[in-house]
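Heads up, one of the protein chains got dropped from this complex, but the rest are sitting where they should.
== chain A ==
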Amino acid sequence: MVDPATASRLQFAVTTIVHIVFPVMSMGLAPFLVYFTWKEVRTGESLYERLRRFWTKIFAVSFAVGTVTGLVLEFEFGTNFAAFSAAAGELFGGPLAVEGMMAFFLEATFLGVFVFGRERVSDRLYFVSSLMVGLGTWLSAVWILVANSWMQTPRGFEVARQSGEMTILLTDPIAAYANPRFPWMFVHMQNAAVLSVALFMAGVGAYHVYRRRHLGVVDGGNLDAEFWRATLKVALVALIITAPLQVIHGDAYGRHVAETQPQKFAAMEAVWETDSYVPEYIVAFPTSVDDLLNPRAKDIFGIGIPGGASWLASGGNPQAEITGLEEFEGSPPVAVVFWSFRAMVALGFWFVLLAFWAGYRWWTGELFEDRLLQKALMASSVLGIFGVELGWIVTEVGRQPWVIQGVMKTTEGVSPGLTATEATLTLAGFVGGYAVLLSLYTYVVGRLIRRGPKVEDGESLPDPVRDRAPAPTPTEVSEDD
């Protein structure tokens, strides 16, 4: 049996890590769907209709799974973190309720129109529904991040204690909800979602472009080849815009963390003793196994930029002082934060490189010929989502031991009546259930992608890959029915 606090934390970690995949997919796909719908309505070209239909299917599956896994999270605040919910509900529950009323209804009702209503509503209303779905997904993120940013940099409240029980009272709504952390979180998260989906679409497009060449189909002039090339191009435009932005505001966000959550920043850099002229370790290897679990930037073998971390924290001064972890009460698992941060930053730079590479090839007219680029895009298709996961690990693990920074410890937030048996049972259920859920989702989305856009009756056009028999590698092309 795992103790209730640990089990609850692990369970929440598992459910969030799985859940975030689906909102990232829907938030990131939304602008693409709006664009495809707009082009479809304006030009009437079947290419855009096919793009809209195909990516809407992926959106719909992601939304269905995202809804139910999100509901799990909402319930977990009550089931596993009842002490937190009872104490902070006045500030934290409001944004969640407003998210439901303002964003989730918008998204869910217009998704019904958008998915099923092409034949039933006017072009104008159809386009408006795509906009509303997109707006809903983004507003959803707004309210979740309003709630989350308050936990990171809490403002506008007062703590009252009655017979040992903590109650957090709202005193200044504007300070609480127009939180200084919010804009950084929102911009970084939203851009990350679009970037992740751009990488995903680019990977999918590259896969089909690559496979067609592999099969000796250079250019059939058929719709499917056009479809995948269009997918790849649209995705690359988004990648070229979002990848550099992610690094730019990521840097500013990091500075904000250094100012407002110095403990988290120290964990990100593994700075234990307060020091100035702290280097930024680009590559770092621990000299012993102990350091892997509890890294100290000074003790590890690494390549560092002298003064780099100080420079990042202060926004340009390599001499700046960084407060070390030893000066704070408790500390997060430093290794997790340190390594996740490095992996995230590395991925961020890789995406910029990829964007430049693809942009250059496009400019020289060799986009569909550069097979190494296509392989790189395929290999990077889910790395954006990994980047988001790593970013959230830095954000959420980095603020431990606090659930509300400086106000309430995570262990204090756990439901008092929860037994180890109950908590362990549901934790095991979640690990198993979510593993099944993720594999099913991957299977279904993978299958949709391998089969490509559905060819409707009357518009069936020859597809050299699908129609030609026999397939060269049975495992690769021949799916069931």
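Following the convention adopted for this analysis, a contact is a pair of C-beta atoms (placed from the backbone, for glycine too) under 8 Å apart; a residue touches a chain by one contact, two chains touch by 3 or more; residues count from 1.
The working rule: contacts and distances are computed from a predicted model.
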Fill in: Per UniProt record, name of the chain withheld from view ["Oligopeptide transport system permease protein OppB", "4Fe-4S ferredoxin-type domain-containing protein", "3-isopropylmalate dehydratase" or "Cytochrome d ubiquinol oxidase subunit II"]
"Cytochrome d ubiquinol oxidase subunit II"
Worksheet entry | Residue of A:Val41, A:Leu96, A:Ala230 or A:Leu245 in touch with the missing chain, whole complex considered | A:Leu96
Worksheet entry | Contact residue for the chain not shown (choose from A:Phe110, A:Phe351 or A:Phe368) | A:Phe110
Worksheet entry | For chain A, the residues touching the chain missing from this view | 53, 56-57, 60-61, 63-65, 67-72, 74-75, 77-80, 82-83, 85-94, 96-102, 104-106, 108-113, 115-121, 125, 132, 169-171, 173, 415-418, 422, 425-426, 429, 433, 437, 440, 444, 447-448, 480-481
